[in-house]
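Below: one structure, written as structure tokens.
Removed from the display is one protein chain of the complex; every other protein chain stays in position.
Showing subunit A:
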């Protein structure tokens, strides 16, 4: 298909762009296959380059022959375009509509994007399972890398290589897979070096109403326990939800069959509830006429902050079981692709200082989200302004990022990266020139040949020029476990995302610059002093033989 067919009017002059907290811009609007561009042809004003994929929904209004299109973006920005001429406006509106809702992945921008920078390190190769297994091998020999899912037939949403207990053979894995939703049998998520405890993740067991059991599944997870020690199963669903799942063939681990495990149920919400929560939150944030009472009640009613609290609490629980109780943990919900990953990845940020570095955090996202089979394409198809019928959209990843931000805010010196990295990941998960977040699992990405046909986000982020923007000037490596507070008063609204377009950030940006300045000045002084000290020491050693009587 040619994009040209979808573009009814490629260009309109005299279009006025309105953005909150920014001066209006008048210029020429151009539509290309992947972008909406507004150019004023003046050097001083900024141009607008908007990816069609970033457009969540549009509205049009007419006053006489002047048409107005309100464009609501997945990054939560809302812009207004005043377009002279009714026909032009209708054409532009329908073109945007068509271009922003392309069905075929292979028509997406990442397949057309050519980087203007030289790819020094190919991000597609930056985080391969073999490498992380090598790290594991240096700490323990209890685990092996299994190729049982080589052709993705055992579990379509898992990667081809999986870390499993050494004593469990592939045959047992196949049986365990048939006992777990979507074939997602328990695999290693994290190894806690300090006390050799582990965190595993899986999907729900398919016990059904008649209490089916699977010896291999039991053996598999028991293999991670030390003699005489009990482990914890953290089910991210309430007991009621887990009970209901039985009727649909799912279920949870029965005490009788898993006597060495203690099961704890938590209450992390499911995808459609989360999507609704996001829509309500953004609605509340965008209405500036709200009185204080109305704002607080809308914020409360959105339940967003409750969701953040629940996810963080569960992650803290998992981390606590491992670090404080010295027990191994298995985490699952229903499919094991959403709340499970929120919990396992956040627990690692709490426990493992490596995850708080930029590289380590990227590796975490690669391992626990992309390779673990979080269905990014489905979940991020629409954002807070979706007005159509919800399919499988849900801000699962955004909630994870929000939780990371909460921890980062409470431990501002313990992360190598800053808030900008989190916001950037949010943007790119929803619309990007890079292929990283396309597809729903490793198998799909392979079929799409993303690593050959698109550029990886990491290839761009890890360039020194880009990295600088994401570095936290306050970072002091902290090798401890960090326990965030989950008290409601400690959890704040993530203004960097949700109020980003609703206020001027000039003063806050200035404060950040000031902070950078103070720290850089300190480093500069340190360098000078060190060099002088060295000179001094040198002079002293040269002088001293002469001075000795």
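Following the convention adopted for this analysis, a contact is a pair of C-beta atoms (placed from the backbone, for glycine too) under 8 Å apart; a residue touches a chain by one contact, two chains touch by 3 or more; residues count from 1.
Keep this in mind: contacts and distances are computed from a predicted model.
Chemist: I want to check something: the complex is missing a chain, and I'd like its UniProt protein name from "DNA polymerase epsilon subunit 3", "Myotubularin-related protein 7-like", "Importin N-terminal domain-containing protein" or "Acyl-coenzyme A oxidase".
Modeler: Per the UniProt record, the undisplayed chain of the complex is "Myotubularin-related protein 7-like".
Chemist: Kindly state which of the options A:143, A:179, A:411 or A:470 is in contact with the chain not pictured.
Modeler: The single option touching the absent chain is A:411.
Chemist: Any idea which of A:30, A:174, A:467 or A:492 touches the chain not displayed?
Modeler: Only one of A:30, A:174, A:467 or A:492 touches the chain omitted from view, namely A:492.
Chemist: Out of A:24, A:125 or A:535, which is the one that touches the chain we can't see?
Modeler: Of the listed residues, the one touching the omitted chain is A:535.
Chemist: Touching residues of subunit A against the unshown chain: what are they?
Modeler: Here the touching residues of subunit A are 285, 288, 290-297, 299-300, 303, 305-306, 308-309, 410-414, 474, 476-477, 482, 484-485, 487-493, 495, 499, 502-504, 507-508, 510-511, 514-515, 518-519, 521-522, 525-536, 539.
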